[in-house]
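Below: the structure, in structure tokens.
Note that one protein chain is taken out, while the other chains of the complex remain in position.
Entry: chain A
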Amino acid sequence: MSDATADRVDFRRLRTVFAGRVVVAVFAFLTIPLVVGSLDGRLLTPLAYPGYLVMMIGSSVGSYLFPNYALWLFWAPFLLGCYAVAVVAGIGYRTVR
């Protein structure tokens, strides 16, 4: 196997780990229903529940650690946290599969 082939394989593996279909699907599942519902409450559905739990638990801890921060700032760590969960879910899916 040439070095170029090895590089291409590593790149594909990285892309699968960090931006594979499972990662995108889990990230979208956690974020989109909550973001849409928070912009317009008429669009809230039970699909928002997982993301809601992540947001409430994360922002609860965040506001305890950083009580002077405005709560809207916790949307950024929420998105990062959901992405981390999605990556872990993707790795888990590939491991089980």
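Just a few scattered comments:
By our rule, contacts are C-beta pairs under 8 Å (C-beta built on N, C-alpha and C of every residue); 3 or more make two chains touch, one makes a residue touch a chain; residues count from 1.
Note that contacts and distances are computed from a predicted model.
In the listed set "GTP-binding protein", "2-oxoacid:ferredoxin oxidoreductase subunit beta", "Hydrogenase maturation factor" or "Succinylglutamate desuccinylase/aspartoacylase family protein", the entry agreeing with the UniProt name of the missing subunit chain is "Succinylglutamate desuccinylase/aspartoacylase family protein". Touching residues on chain A toward the chain that is not drawn are 34, 37-46, 48-49, 52, 55-56, 59-60, 63-64, 67, 70-71.
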